[in-house]
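Removed: one protein chain of the complex. Kept in place: all other protein chains.
Naming follows writing order (A, B and C), and every chain is counted from residue 1.
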Amino acid sequence: MKLRMGMIGGGEGSLIGPVHRMAARLDGMTGLVCGAFSSDPVVSAATGAAEGTDSSRIYDTWQEMITRERSLPEDIRPHFISVVTPNYLHYGPAKMALEAGFHVVCDKPLCMSVAEAVDLHETVERTGRLFCLTHNYTGYPMVKRAREMVLGGEIGIVRKVAVEYFQGWLSSPVETTGNRQAEWRSDPRKAGIAGAMADIGTHAFNLSEYVSGMEVAELSADLGSVVPGRLLDDDGSVLLHFENGARGTLLASQIAIGEENNLSLRIYGDKGSISWRQMEPNSLTVLWPDRPAQLYRTGTAFTETGVAAPMHTRIPAGHPEGFIEAFANLYSNFARHIIALSEGREREPLADYPGIYEGVRGMKFLEAVVASGKNNSTKRAV
Amino acid sequence: MKLRMGMIGGGEGSLIGPVHRMAARLDGMTGLVCGAFSSDPVVSAATGAAEGTDSSRIYDTWQEMITRERSLPEDIRPHFISVVTPNYLHYGPAKMALEAGFHVVCDKPLCMSVAEAVDLHETVERTGRLFCLTHNYTGYPMVKRAREMVLGGEIGIVRKVAVEYFQGWLSSPVETTGNRQAEWRSDPRKAGIAGAMADIGTHAFNLSEYVSGMEVAELSADLGSVVPGRLLDDDGSVLLHFENGARGTLLASQIAIGEENNLSLRIYGDKGSISWRQMEPNSLTVLWPDRPAQLYRTGTAFTETGVAAPMHTRIPAGHPEGFIEAFANLYSNFARHIIALSEGREREPLADYPGIYEGVRGMKFLEAVVASGKNNSTKRAV
Amino acid sequence: MKLRMGMIGGGEGSLIGPVHRMAARLDGMTGLVCGAFSSDPVVSAATGAAEGTDSSRIYDTWQEMITRERSLPEDIRPHFISVVTPNYLHYGPAKMALEAGFHVVCDKPLCMSVAEAVDLHETVERTGRLFCLTHNYTGYPMVKRAREMVLGGEIGIVRKVAVEYFQGWLSSPVETTGNRQAEWRSDPRKAGIAGAMADIGTHAFNLSEYVSGMEVAELSADLGSVVPGRLLDDDGSVLLHFENGARGTLLASQIAIGEENNLSLRIYGDKGSISWRQMEPNSLTVLWPDRPAQLYRTGTAFTETGVAAPMHTRIPAGHPEGFIEAFANLYSNFARHIIALSEGREREPLADYPGIYEGVRGMKFLEAVVASGKNNSTKRAV
Partner (left out) sequence: MKLRMGMIGGGEGSLIGPVHRMAARLDGMTGLVCGAFSSDPVVSAATGAAEGTDSSRIYDTWQEMITRERSLPEDIRPHFISVVTPNYLHYGPAKMALEAGFHVVCDKPLCMSVAEAVDLHETVERTGRLFCLTHNYTGYPMVKRAREMVLGGEIGIVRKVAVEYFQGWLSSPVETTGNRQAEWRSDPRKAGIAGAMADIGTHAFNLSEYVSGMEVAELSADLGSVVPGRLLDDDGSVLLHFENGARGTLLASQIAIGEENNLSLRIYGDKGSISWRQMEPNSLTVLWPDRPAQLYRTGTAFTETGVAAPMHTRIPAGHPEGFIEAFANLYSNFARHIIALSEGREREPLADYPGIYEGVRGMKFLEAVVASGKNNSTKRAV
């Protein structure tokens, strides 16, 4: 059974649209059948044509797409719709798609406010539709292995979490020189209340909660808009307290010149520690108090590699899998859940993906971070 | 225009079959339409079903597939056929497919002898069909950048080439314990005259000639069958002399315990040097005599990143692309050439892929290496 | 001219005493002539004997040593005295030695309070003696190069500083199981108001001010005593604001299991960035917005290596220099200043070492960090 996908956003010039399409395609489980790829009908049509989409199913607006596609026969209409628009255009399409009976994949952050997030959460629960939020870094095999280790007690009680996400691409005011990715991300009307914290901070936040298996209880944030004229934060540091009392730090910056996409996570327990870096994602360094550090690797068949990682690996060790493969793991797991749901089977817990709850958490994080940042780094609950 | 692919080999349990299919799929340029996936009809049928192939186009034998598919209408029959069988089953299917008018993708090494290789070369030239040999490591962006640098004279005259390919998976006699990948690779009837040299040595050889832009003129080889009872080489070292007088070494082993897929290439010129490692493929280290080493990176937009690498990159720097993406670069370039040919357009030289000539070189390398290895490492021309 | 050194502390079982002695010895500029190595006369005598110190110049107490040695002829008595005792025993010996006319080397942190520090500062200024505080990490060639780059404007205006110092050796209550290093460091009477922040946080703080050439203006701290029963902090995170408005973070932990001595510094400017790691100290990674990252290396003779690094390097590139060599750079620079002073020559600015001012800064940092940590991470001036 091959799933059918519709897409909202992701027109030519989009960064993340093509990634979603490659991710959906990679494992051969999903095919694109319809789209409203852009608010510009010409762009939408061109994108659909390049993708080989039937021209009758390329739409000028997402409203039109959802309305028309819901009326198509069950074996033709999409199983799910991917929303890959800028932040301010997540809530509306996601809500309407859910109400129309479609499962939904949505890019992050979920929406523009906690209120919207809670409403979407309610909608998902009420409609019984499946929802995937593409915090794609959770799709890496070694991230899944790290989570499995932490949840399995292999590093003991978590004491300290250090997550960090540094980029440099916004170190000059590129939003004023025609960079479309930068334009909407630095525009509060389109990006929301936060800049770097929304774009990458939420990834870091989600990763820290996903791997630690714990929630952040409160935080203190120091946010800056370093590049003159920029309205939203482009650099920030956050002190975290987790629910079990563990401390942590979340550092995110888009003005760290020369940094590419430097996301890393370290978790220190009372029995051991783990360290992972997105830019070399196939290694997980495991540190112990009483024996040498070990290098766990994607694609190995050792006991230490665990169960979750091999489920999300395609090729043997040493043949690097990357960003697209990790992203595809979300899509393929989502597809497996849709199929299981449609066949009345139980869903495989290890075939997981971030969902609506993680979306609500992300919005709570953003509101807390911004409030703390504006109030002299006072503590805020998350 | 989406191309149609047929496949010979790659049934369930195959390692490389799924890789070819993911690679073909990734960029959305190619779809699988027919296959003779296994000599076992049950396996062939199951594989095709899992791939969503129309059951009428799943065949019991490759002969039957080629015969039937060639008679289908032009807009239905495959544009090309991928041959992903063990070595001894390359020549026959490739030859028949070419003669039937199909373009061909073939796994490496090309065939079982220089004689077969020369015959295939003649067949390709006579039929005017396109031929891609999947020396997939040439598909990495940083490998393409390395070649561009060497050919552009950026490191000066090449003086020394050190290529190395170490694996450990054959360090025990796994071919006697049910490992199918090991079984045929260690069986002279299926693998040919060489073991490790055929399986990975030819990759290293191809990489060294591809990036240096030079051919090996002569070599001296020291081959060993380290694991008791093994008939073919599982470890070897080769001294190389290139046509311009540069020296080199090619080290390949499958008994290097703990090594995953450790392919690396270093080329030293009289102005600079380059170093690349497949297991961290998005970096190219460039060394200079009079200034600090530089790290060239996939996805960067700098002058130093050149022209060829960006053409073969999908996402910005820091979002790692891996083995499948590199493999897909061969498929997508091959597809572009097929389309260009069909439209009477000139083919883009930078959208390159290894072809039949590289296949002949590989077989010459193997015959020379084996002859030298059996004769006390005496020198042999390649 | 070879300088004569006296030593207070550093008896058998000491960690840092032997390091000071090796550092003093390495470049052949200084010889140990007298010592009060321990409060236990037996230990002091044994240490002196092992060092080959004349038994008449091994003392039971530091008071006795200073009193006696000051009365020796000028060509016999030490040029300077190294104080390598636990924190609570810095102020007294340093003060008395200065007043007695000796130059002083003192381990860090300077003392137990800002008040003591200010008093020592006044003493140094009044006596005209030289004072070296062994923030030894400033002695690494690549740290000196980093500072030179920042001060020379090579990375532009500093925007962000991320300094981090993680260790794991205090992740269990080793102070209760006979570890002497841990005992005094976790005892407020001997260590002072802070634990990890005093032991390693001050190093990180000093490094950030040294390399950035800027002072921290205010900070917010989150300190924890993670190991049950521990009285002082063993883990902490600090948000920093520098005088120019740049933000920063200082993370220090001694409960990060498996971490050895993981000190790192990254500074992001508006033209470039630098990154350095103490555990691989001979590399300095330099990142640029518009060209590939570069690897500056100790011992290279390139323009990019600058002036300060070669002055502090002994052997050519690729022959790693380590911790002791960096420590020795402080001793040798201190010796050069003593000689210059004695000869009435001007002191070489690049032959620098941390001094009494840095000691005062460190104590201000500690008092601010502890105050903020106890008050819900409120901001404190430094």
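The rule is short, and it goes like this: a residue touches a chain if its C-beta (ideal position, glycine included) is under 8 Å from a C-beta of that chain, and two chains touch if they have at least 3 such contacts.
This structure is a prediction, so every number in the text was calculated from the model and none was measured.
Every shown chain touched by the omitted chain in the complete complex is listed here: A, B, C. Of the options C:Ala115, C:Ile315 or C:Ala381, the residue whose C-beta touches the omitted chain is C:Ile315. Note that of B:Gly13, B:Gly128, B:Gly152 or B:Pro289, the residue touching the chain absent from this view is B:Pro289. Touching the omitted chain from chain C are residues 2, 15, 18-19, 21-22, 25-28, 51-52, 167, 169, 259-262, 278-282, 297, 299-300, 314-325.
Touch with the hidden chain on the side of chain A covers residues 286, 290-297, 300, 302-305. By the touch definition given at the top, chain B reaches the unshown chain through residues 155, 159-160, 162, 168, 171-172, 220, 222, 224, 226, 235, 237, 239, 241, 247, 249, 251, 253, 255-259, 266, 268-273, 287-289, 293, 376-377, 379.
Operating definition for what follows: only the chains that are shown with their structure count from here on.
Chain nearest the geometric middle of the protein is A, using mean C-alpha positions.
Distance from the chain A centre to the chain B centre is 34 Å, each centre being the mean of its Cα atoms.
Look at where the CA atoms of chain B average out and do the same for chain C: the two points lie 55 Å apart. Separating the CA-averaged centres of chain A and chain C is a span of 43 Å.
Residues of chain C in contact with two or more other chains: 293.
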